[in-house]
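As you look at this complex, bear in mind that one protein chain is not there, while each of the others sits in place.
Chain lettering (A, B and C) follows the sequence in which the chains are written, and residue indices restart at 1 in each chain.
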Amino acid sequence: MGVSERRLTILGILCEHAGAQAAETAGMEGLIYSPDVRLMRLLCAADIDHLLILNALWEGVDGIFVVGCPTERGYFRGCSELAQRRLQAMKDVLEVAGLPAERFRTLWIEASDGKGFVSFVNSFYEDIKRLGPWNGFRGKGE
Amino acid sequence: MNELRMILQREARRLMEAGQVDVVIGYARGPYAWTTAPFFAFNKNDCIHLTVSSFCTQNLSVYLPKVEGRVAIIAKPCDVRTIIELIQDNQVRRENVKILSFRCPGMLNPKVLEEKGVSPDQAGTVSSKDYPEALYDWCRVCIHREPPDADLKGEPRFLFEKTDYPMPADPTTLADRLEKKTPAERLNFWMGEFARCIRCKACMHSCPVYYGGGDQFDSIEGATGENQPAENFKIVLSFVHSLAGKCTECGACESACPVRIPLLALHIPMYRKMQQRYGGYEPGLSYDEVSPLLKAEPMPQIVEGG
Amino acid sequence: MGTQKANVYIPDLAVVEDIRVENPYTRTYALRFLDPLLARSFEFLPAQGAMISVFGYGEDSCFFSSSPSSRGKVEVTLPVSRGVSTALTMLEKGNMVGLRAPIGNGLPLEEMRRKRIYLIGHDSGLIPLRSLANYAVDNPTEFERIVVMGSFEEDTQLIFLSELLGVWPGHSIFDVRVFCEHILSPREGIRPGGIGELFDAVEPAPSNSYAVVSGPVPFMRDVVSHLIDRDFRDAQILLLLNRKLNCGFGICGGCKIGDRYLCLTGPVFNMAELRKLPPEF
Partner (left out) sequence: MLADVLIVKAKVKYWLEALLDKVEVIVPKFTGTLIEYAPFRRGEEVMLEFKTPVLSPKIFFFPKSERILKYQKRKSAVNVIPAPVETRGRVIFGVKPCDAKALLLLDKQLLRVGAPDPYYQAHRSRTTLVGLGTSQPFETEFSTSVGSSPFGEEGLDMLFYDLGKEFYVKVLTDKGKRLLDDNFTPAEEFHRKTAEEIKARAEAKASYSLNLERWQKYSPLEIFNLPYWSEVYLTCIECGACTFACPTSSNFRIVDVETGSEGERYRVWDAPTFERFAETSAGYNPRLTLKERFRDWVLEKFLFFPLEHKDINCTGCGRCIEVCPVKIDFRKVVGNVRFE
């Protein structure tokens, strides 16, 4: 493997109540996805600090996805809608700044939908693979 | 703008004499040519220092949450919008605030005027009518020249009919020029700009509707210690994201920046994106409509790729 | 001490030899300098401090809590707050930390010779006082009497329990009084009460004595007014102030009170000096 073909790192931020459950369901159903995908769980997708996403991107994570509750059926009242709006704004910020907004994606899914989760992760992984690695900002600039 | 200054002084004095307010927050003449400085008038005699010119770039509503008692505030229309947002956010109570606002001709960049050979002595009178090309970027794109709420609104002594201030012939801003570039070029541009950043937090502290206070520049979760352009850019991006759906393009942050980083070229596109996505929402125009980022409703469907 | 280091910012490495849990929020770390020469020659005074660094987390100031006479090994005690002191709790025996020491002026041991010393401390304010108390244990002839006046908010916050209740009362020159405002589990030697009770029990007398006060600012203010009531002169009251230190050698200005730097002419100030300084204390 050459330097340019280093393994991808993809960060998945899962909400406790839908994303993490969906990942669990996928595990129980025996569905697999790339081992380069690292998952972390938070209480709620609407609670994601913008610095979490920015920091990940800055450190050179190749792709970030957020999985949260489906629209209008959030675990907390309105959490999914709020999260969608907030993260959409985040995407806009990345676009405005000239950063690769396509490396950031969201999914709003039922806790029982393991298949949906895995197919999303796989297609995201393929897209990121096509985009190639992202090197972040470490060591750039002065 | 001389006439307007007289009216505002008179009104501030009247409010003081009537005991309706404890303090008037306004602008006074700044320490050197062109500039204005925020000024607190605690008694009626102080009111003669109050002034308004085409160079009042500070947003005075940043002081509202800090000041106790009943306040009269001189505010540009964009500042009034931030006051409305502060009231929505329960930072300020409407009954404690008297808003003295005016139809705004837009704020001018003294640098451009100096290049045109305008003398600083004219600072009190010059306006965008004479030099539309000197308008700041955010005033170029501004269409809300009238305050959405004011305690003097609707009275006939209001000056500056809208027709007096035509929109500048060329409303393109740095934001538009950047939008035409490729993402890589844009990123490169911003890296160059943020190499100058000295982390003084003036942008964050001069914004009335940003409550973060710039702690991210210090904390280990935020910027790393080394002053790298990328790190500075990251923190400012988090600032921009926090203001999505709240920024009224008042330009306080950019004019506060000691090293002149064009922050509004980040805020203006965000403003437009929010406007497009959420049915033309513009923050601070009414008391009832809250920021779309605070609404727990499904995302409005927009046509992709349009 | 005395010899100028080439680069004042570079900490000396030290190995954590022992970690002792004083209470849930406070730990004592026994450190030994990696450089054997430095370990042998290192000297400090009671109430002097150090900049302790956990690499990756930064630096924070702390006080030495061990006796200056125990050569080769130094102890620092830190209450867990944020940043470095939290990072320290993750360390294990054998890990390395950086130490820039000693910082500050320390207590004037020469002047305090053969005097009666009142050590008045509240909660973690006792940390630098322990250094002097242990010094007195090692050199009992130096002092006429050591009166340790410990005051605590709650008995879960008690620190240096074995010394307060065991080692120090066993010495003839020591008189140890510990008062707690709230006692959850009573034990011998700990009495209920605050500063007022503490002073009533001890009755400090100003003749031939020094009072060393350390603790939070409101506590120090209270104690000073009590001491003044009992005819202590300003010069007899030594206060240990606590400020943020960044550099430790008088540049950064974080510890500046008026024209005095805590890291150079502090942290020990007598009340007469403090009265001339801005009333920030």
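Just so it is clear, a contact is a pair of C-beta atoms (placed from the backbone, for glycine too) under 8 Å apart; a residue touches a chain by one contact, two chains touch by 3 or more.
Note that the coordinates shown come from a computational prediction; the quantities given were computed from them, not determined experimentally.
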| item | value |
| --- | --- |
| Touched by the hidden chain, restricted to displayed chains | B, C |
| Touch criterion as defined above, residue of B:E95, B:E226 or B:D288 at the omitted chain | B:E226 |
| Hidden partner chain, residues of subunit B it touches | 30-33, 35-40, 58, 62-63, 196, 198-202, 204-206, 213-215, 218, 220, 224-227, 252, 255-260, 262 |
| Interface with the unshown chain - residue positions in subunit C | 4, 6-11, 13, 53, 55-61, 79, 81-85, 92, 94-96, 98, 124, 216-217, 242-244, 246-247, 249-259, 276-281 |
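The definition used in the following text is that only the chains that are shown with their structure count from here on.
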| item | value |
| --- | --- |
| Chain whose Cα mean lies nearest the overall Cα mean | B |
| Chain whose mean Cα position lies farthest from subunit B | C |
| Rounded Å distance, subunit B centre to subunit C centre (Cα mean) | 51 |
| Residue ranges of subunit B in contact with subunit A within the complex | 181-191, 195, 216, 221-222, 227-231, 233-234, 237-238, 240-242, 244-245, 266, 269-270, 273-274, 277, 292-299 |
| Residue numbers on subunit A that touch subunit B, as the complex places them | 49-51, 54-55, 58, 71-72, 77-79, 81-82, 84-86, 88-90, 92-100, 137, 140-142 |
